[in-house]
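Below: the structure, in structure tokens.
Of the protein chains in this complex, all but one are displayed in their positions.
Labels for the chains are A and B, by order of writing; each one numbers its residues from 1.
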Amino acid sequence: MNNKKMNILIFSGEYDKALAALILANSAKEINIDVTIFFAFWGLLLIRNPNKMSEEDKSTYEKMFANMTPKSIEELPLSKMNFAGMGKKMLTEMMEENDTPTLTDFLNGVINKGITMQACKLSCEVMGFKKEELIDEVTIVTAEEYLKDAIDSDIQLFI
Amino acid sequence: MNNKKMNILIFSGEYDKALAALILANSAKEINIDVTIFFAFWGLLLIRNPNKMSEEDKSTYEKMFANMTPKSIEELPLSKMNFAGMGKKMLTEMMEENDTPTLTDFLNGVINKGITMQACKLSCEVMGFKKEELIDEVTIVTAEEYLKDAIDSDIQLFI
Partner (left out) sequence: MNNKKMNILIFSGEYDKALAALILANSAKEINIDVTIFFAFWGLLLIRNPNKMSEEDKSTYEKMFANMTPKSIEELPLSKMNFAGMGKKMLTEMMEENDTPTLTDFLNGVINKGITMQACKLSCEVMGFKKEELIDEVTIVTAEEYLKDAIDSDIQLFI
């Protein structure tokens, strides 16, 4: 019998929503659910390779965009109560008090468990992110490819 | 064999989330997936008919609400990095540089492809939107009707 499948579309580029998504992805894989994550729009901010930034072939807007947005997932803001970073500091301190892994740990979990990671082609084009600016494990695919994977999944979430 | 089905509930009234939803709807239809979109709450702001606004039968609050909210989908703000419109300007410029269709184009695609468009009855009542203030292709239905369509779909997303 085939494994059950989960497909998560990560649209948001916020620390708390990213945490929720990546915790679910890791937990699912641990109980033998196959997982695909499709990163679109702000979700691309979760999979930037902090060591490979390129200003080549970027328009002025694309350069501005790349510079104005967080380079590392640990810099992502909260979706609410961010209070210019104070709320987020509070959340990460509370996570540390409870020995909860960081967002980076959960992302590494996703990578190490071999979870399928896809970036939305159109989002990459609009935001000006090149393949080499994303982490290596990510494949760039179209919305149609997302839909084909999602429609055969047992759970689909838009986060 | 019946086509596969997708149901999208659009709750958000933001430019970027609306883009994601309508791109998925168009792409799905292009690969023969039947699509229903249910517009609820802020999602109603995507289907206002800019030429038919009525102040008749509206309470004071309903009039204020209708006037304070965007009349056209191109006026919708971003869900983040809106920066009083500057972030959105940047996004739409980047879309133009890449010859990406506008939100209006994707909405027209949804209409022209005959995708089923439904507005939430309760949301219309609370916000004071009359049938004639919405674009013609929209039918007003209850939450139960949404659920009956969604439960028989292969993908359901809440955006």
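Throughout what follows, a contact is a pair of C-beta atoms (placed from the backbone, for glycine too) under 8 Å apart; a residue touches a chain by one contact, two chains touch by 3 or more.
Only a predicted model underlies this, so the values are computations on that prediction, with no experimental measurement involved.
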Completion exercise
Out of A:A28, A:L44, A:L107 or A:A143, the sole contact with the unshown chain comes from A:A28
Exercise for the section: Name every residue on chain B in touch with the hidden partner chain. Expected result: 9, 11, 13-14, 40-42, 59, 61-62, 64-65, 68-69, 122, 125-128, 142-144, 146-148, 150-151, 153, 156-158
Practice task
Over the whole complex, note the residues of chain A touching the chain we left out.
Solution key: 4, 6, 16-17, 19-20, 23-24, 27-28, 30-31, 33, 79-81, 90-91, 93-95, 97-98, 100, 154-159
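Convention: only the chains that are shown with their structure count from here on.
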Exercise for the section: Round to the nearest whole Å and give the separation of the Cα centres of chain A and chain B. Expected result: 25
